[in-house]
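The other protein chains are all here in position, but one chain of the complex has been omitted.
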Amino acid sequence: MGAVELHGLTRNYGERAALDDVTLTLASEETLVVFGPNGAGKTTLLRVLATLLRPHAGTVTVLDTKLPDDAWRVRGRIGLLGHEPLLYRELSARENLRYHARLHNVARERVEERLAAVSMSARADEPVRTLSRGMVQRVAVARATLHSPELLLLDEPYANLDPAAIELVEPLIGPASRCTRIVSSHDPGRGLAEADLVLGLRGGRVAMLADAASVDRDAVAGLYR
Amino acid sequence: MSALPSNSERTEPHAAPSRDVHARPGRPAHAPVGLHGQKRSVVLALLRKELLVELRTLESIPGMSLFTVTTFVVFHFALNQDSVSGQEAAGILWVSLLFAAMLGINRLFVADADQGGFDGFLLAPVDRSALLVAKAISLLAYLLVLELIAVPAFALLLLAPPLGQTLPGLLAPLALGDLGVAAIGTLVAALAVRTRARDLLGPLLALPLLVPVVIGCARASSPLLALGRRGGVGGLPIRWLGTLALYDLVFGLIAYAVFDFLLED
Partner (left out) sequence: MRSPSLRALSISTVLAFCVSLSLVFFYAPIEAEEGFVQKIFYLHVPLAIVTLAGFVIGGLFAIAHLRTRDARWDLRSYVAIHMSLIFGIGVLITGSIWAHASWGHWWVWNEPTLVSFLIIMLLYATYQPLRFAIEDPERQARYASVFAITAGAFVPMNFLAVRLSASYVHPRVLGSASNLPASMGFTFLVSLVAMALLYATLCSYELAAKRTRILLKARSRILGFQ
């Protein structure tokens, strides 16, 4: 059983299809990289897999659990790092993480460990609104991995990070994390290097689905034309 | 009704499939996954966060309190009276509290909607109605603090009979009224916050729904605010309090039943 299995996943927005008949299987601990122009459905796909959106047609099975009916079973095993950091700006990093820790029933020590892992222990008590974008993203990474998820859903995770921060964060959310990962990306170089499976989306439809080995940068570039 | 399982299923922790994988840090090896427990601890976690945010931003309570006291002053000039009693007093008090409550309702979910708080909560393996309970308790708390300030201010500025005589009788209508506003206000706030005209729709939806609460509270407290009463809680208008309690119960249940549908997408 694959970690993620989609058959004909469709999600509408009114009359438009945000996702149209998406079918794929991703094995455990493998990485799927999703390419596609803006509006192609990458974020929608991640949000459906995160159980935030219900599929309108088709079947979605995540970690052997059928969505949306059994979504409640699997939520604690999924980590989402989206465009929004999901942090309260007036609270400190530590307070935010402690709040999420309580929601996910995770021990308090884990919060400190995560803060250290993203090198944010020093500024953990300042309100999030005083932190730079890169720092906020690092705290967001800590939040997304706080509960040791098996499936990571990453929406352009390295977008706000400088190279040093990327190096810091890679062991947590990169291939070394040994999680099943689905990453939406605009960077063909890194994306293809990390991917086991490549998905190209255009207008909600599958424009390309292949093993990473058989995909080159030109093919990816073709999606954006 | 919803796709979520019934309550009895939800409170059972779901046993983790045996995992021979490296034990994941932060989660004890045999911890259950699926919904975790104690609804109460989730509500507490949410409440803690609510109160922390409110303490840092001070958006709701000072605004509501100031608004109410200012309203009393405006009433003084609008009515051109130095003091009021009886039904008039009840009316002014309840209307002022109600409109101040609108301010609180408008702000209730704004931080969550704007800062990704909904997503953060929806990603957690918890019973979603905990959010309704936590927010309703928060709103109730704001209202209680508001009344701690507004009722003495009212007695000071406008009320003719002395507060010591009227206060015991006011407690029951205040309590029941607050429960009604908390239940309906939370539901309406959740409904309005993710729409385009959120500041308008909140009050427009809440006010008609709260008219029966106003009727109940005003009628229940008018004899208590009458001049020349000898005080004490005797003569509590049970009929009105009963109606209020029934109304609170019905809409509390409805809010609980439909709330999930507002959160999910």
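Per-chain residue numbering starts at 1, and chain names A and B are given in the order in which the chains are listed.
The definition used in the following text is that contacts are C-beta pairs under 8 Å (C-beta built on N, C-alpha and C of every residue); 3 or more make two chains touch, one makes a residue touch a chain.
Worth saying up front: this structure is predicted, and the values here are computed from it rather than measured.
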Which residue of B:73, B:163, B:204 or B:238 touches the chain not shown here: B:204
Which of B:170, B:187, B:225 or B:241 contacts the chain that the document leaves out: B:187
Candidate in contact with the missing chain, chosen from B:121, B:142 or B:251: B:251
Chain A residues touching the omitted chain (full complex): 12-15, 56
In chain B, positions touching the absent partner: 1-2, 187, 191, 194-197, 200-201, 204-205, 207-209, 211-212, 215-216, 219, 239-240, 243, 247, 250-251, 254-255, 258, 261-262, 265
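By definition in this document, only the chains that are shown with their structure count from here on.
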Chain A-chain B separation of Cα centroids, rounded to whole Å: 36
Contact set on chain B toward chain A in their complex: 3-5, 10, 14, 17, 22, 24-27, 31, 33-37, 41-42, 44-45, 48-49, 52-53, 56-57, 111, 115-117, 119-126, 264-265
Of all residues in chain A, those that touch chain B in their complex: 50-54, 64, 68-69, 71-78, 80, 82, 84-91, 95, 99-100, 102-107, 110, 113-114, 127, 143, 146-148, 178
